[in-house]
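Note that one protein chain is taken out, while the other chains of the complex remain in position.
Residue numbering begins at 1 within each chain, and the chains themselves are lettered A, B and C in the order written.
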Amino acid sequence: MWTWFYQLASPPHFYRMSHALVPWLLGLSLVLIAVGTYGGLVLAPPDYQQGDAFRIIYVHVPSAYLGSMIYVTMAVAAGIGIIWRIKLAHAVAASCAVIGASFTFAALVTGAVWGKPMWGTYWEWDPRLTSFLVLFFLYLGYMALRSAYDDLAKADQASAILALVGVVNVPIVKYSVEWWSSIHQGPTISKIGMPSITGDMLWPLLVNIAGFTLFFLAMLCIRVRAEVLEREFNARWARELLRGGAAGGVN
Amino acid sequence: MLTAEGLSLWRGDQCLFRRLGFVVPAGSATQVTGPNGSGKTTLLRVLAGFLRPETGTLRWADETGDWDEVSRGRVAYCGHLGGIKAELTATENLRFDAALAGVDPAGIPGLLEEAGLAPCAGLRAGQLSAGQKRRLALARLRLSGASLWLLDEPQTNLDDAGRHYLRSLLAGHLRAGGCAVIASHEPAGLADLATGRIGLGG
Amino acid sequence: MAAGPGQVFAAVLRRDLQVAWRRWSDAANPALFFLLVVTLFPLALSPKAEFLRAIGPGVLWVGALLATLMALNLLFRADVDDGTMEQLLLSDCPLPIVMLAKTLAHWITTILPVIVVAPVLAITYHLPPEALPTLVLGLLIGTPALSLVGSIGAALTVGLRQGGALLAVLVVPLMLPVPMFGARATDLAVAGEDPTGLLYLLGALSVLAAGLAPLASAAAIRLGID
Partner (left out) sequence: MTTQRQRRLYLVLLVVTCVAVAVGLSLRAFQDNLLFFYSPTQLRAGEPPEGKKFRLGGLVTVGSVRREPGSLEVQFDVTDNRETVTVSYSGVLPDLFRDGQGVIALGTLADDGRFRAEEVLAKHDENYMPPEVAESLAAQGHPTAPKPATAGAGPALN
């Protein structure tokens, strides 16, 4: 079991595996996103209150979901890297940051675009918006810390500590901003016996979430490959790979 | 007894040492020589546990476990930074070290006397001369109770009396069964006390 | 033979307080900074009593956060620069305990003066006297969490040259809940409501930070030593 784990985490093995995996992930994700988007923009009925404007959830919700999910992924990878000293895990964590920050940014922007017609304002210091903005700051801090260290091993360690501390803090921030503003006092009251969203609006959303997640995995593979190659520049397998001129896998 | 096997370390693209192995038996000292920038200080800092080598292991006698943990309390390091608080007096500095090591502070006046610092024991360390600070840093070695002393250019700033103090300190430590690794770019000096030699760079 | 955790904690705390006492001007800076920041708002915005009462709790808490940030830069730097941190790493004592003691000493010397000044400034913001105990109590309970979270950032940036600005970017998002609860507790006290629940939450944050932050900063401080 452990040897399998370490073999999986070995850079050349990962490099080979991911090469085969990326086209599948990318292809499947694009198909899912196409289906989900068609379902969301064309098939789903307009909302009773928001009309067609609600359709932005088909981009917004998957982005927001990934923004927070990737942070957790990043922290788990950082934890694995720091406990078992696996370099691949650090490479994964480092690659997660940029992708996660992009999705978080996308969620903030789509939220603002949606907020303007619905709320009459681009920005509101609402708990969800505020805690999401903080998440974005956490990503920025993580990237800033990484880039501040010249030494790669130190950057790995330092940013892993920060990611782990941040993941402890995320729920605290989330709940604190919710309690801080009294208007969003938990969903219990309005949710008694009411469906939140109907099925024909829901399925394109779920398809899009799956598509975005696969898209994230594809991007992650691509980034980690680049990261691994940069780190293992001096290793024999990487040299052979580069000398061979093959853009793809190692045989 | 310190055993090092297969130590390698790079600084960026530059390899400081590759597959370095040596043994420092109890009661002996090893001198690390080499020109400036050859990695003497870096090697000492690896031995102190501040840096993790790229490859290789360090062992103390037959203890197993991470050097990080095994080395704690066993290693004393006297480097470029004295590790002396300028705001505290010489005595207060040593008192703090004694408290950390769990040692009775009653011996401190004696240690200061040996180091020739008795007259300025009550002076803030910031007011001491560079040589006096170095003596204070050396006096701490005795207090730590560590078996392995890592000395980085210990003779810097010392006058003749200071060098004599260093020699007697080191000789006493080796007689008591301790061991030491000394980095020095001048081959003479403490060479007669050192039985082992590691040449770096060049 | 090694010293027990209690002895180590006491020794480090004692030493840091002694050093701070002999460099008292360093310790006074955060309180002065706090005073200046808080003074800026009435001058720059509006000196109306009603307005000041509304923003007062928030301004005082944000001021305390900024003062903490400003002071943090020096938390470990002096020890790293003079080599005493190396010696601490070598000694056979538990590093998280050392970090906890250093952070406590730092809080006592830099943040406690801020808390002493705070009620005076609160009066100039026309906060009602009944709200002052809540303000001071909230600061006493909550600011240790700020210092502890900040210690992680200070440890992570101690080996870097441009530490200051980066430190703020790293720790402010992590510190946010503290001024939010703190200012809200004071707000409630100003409005005549019961703030106890929020004070308990501030306490929870500080205790949680005391348990976890020293572990993180102990792991981080090694990176600054090489």
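The working rule: a contact is a pair of C-beta atoms (placed from the backbone, for glycine too) under 8 Å apart; a residue touches a chain by one contact, two chains touch by 3 or more.
The model shown is predicted, which means the values in this text are computed figures rather than measured ones.
Residue A:Ala107 is the one among A:Ala78, A:Ala107 or A:Val165 that touches the chain not shown. Within the entire complex, the positions of subunit C that touch the omitted partner chain are 2, 5, 94, 96, 188, 191-198, 200-201, 203-205, 207-208, 210-212, 215.
As a convention for this text, only the chains that are shown with their structure count from here on.
With centres taken as mean Cα positions, subunit B sits 48 Å from subunit A. With touch defined as above, subunit B holds no residue shared between interfaces to two or more other chains.
For subunit A in complex with subunit C, the touching residues are 82, 134, 137-138, 140-141, 144-145, 148-149, 151, 154, 157-158, 161-162, 164-166, 168-169, 172-173, 176-177, 180. Partner subunit B is touched in their complex by these residues of subunit C: 1-4, 7-8, 10-11, 15, 18-19, 22-23, 81-84, 86-93, 222, 225-226. For subunit B in complex with subunit C, the residues that touch the partner chain are 45, 48-51, 71-77, 79-88, 92, 96-97, 99-103, 124, 140, 144-146.
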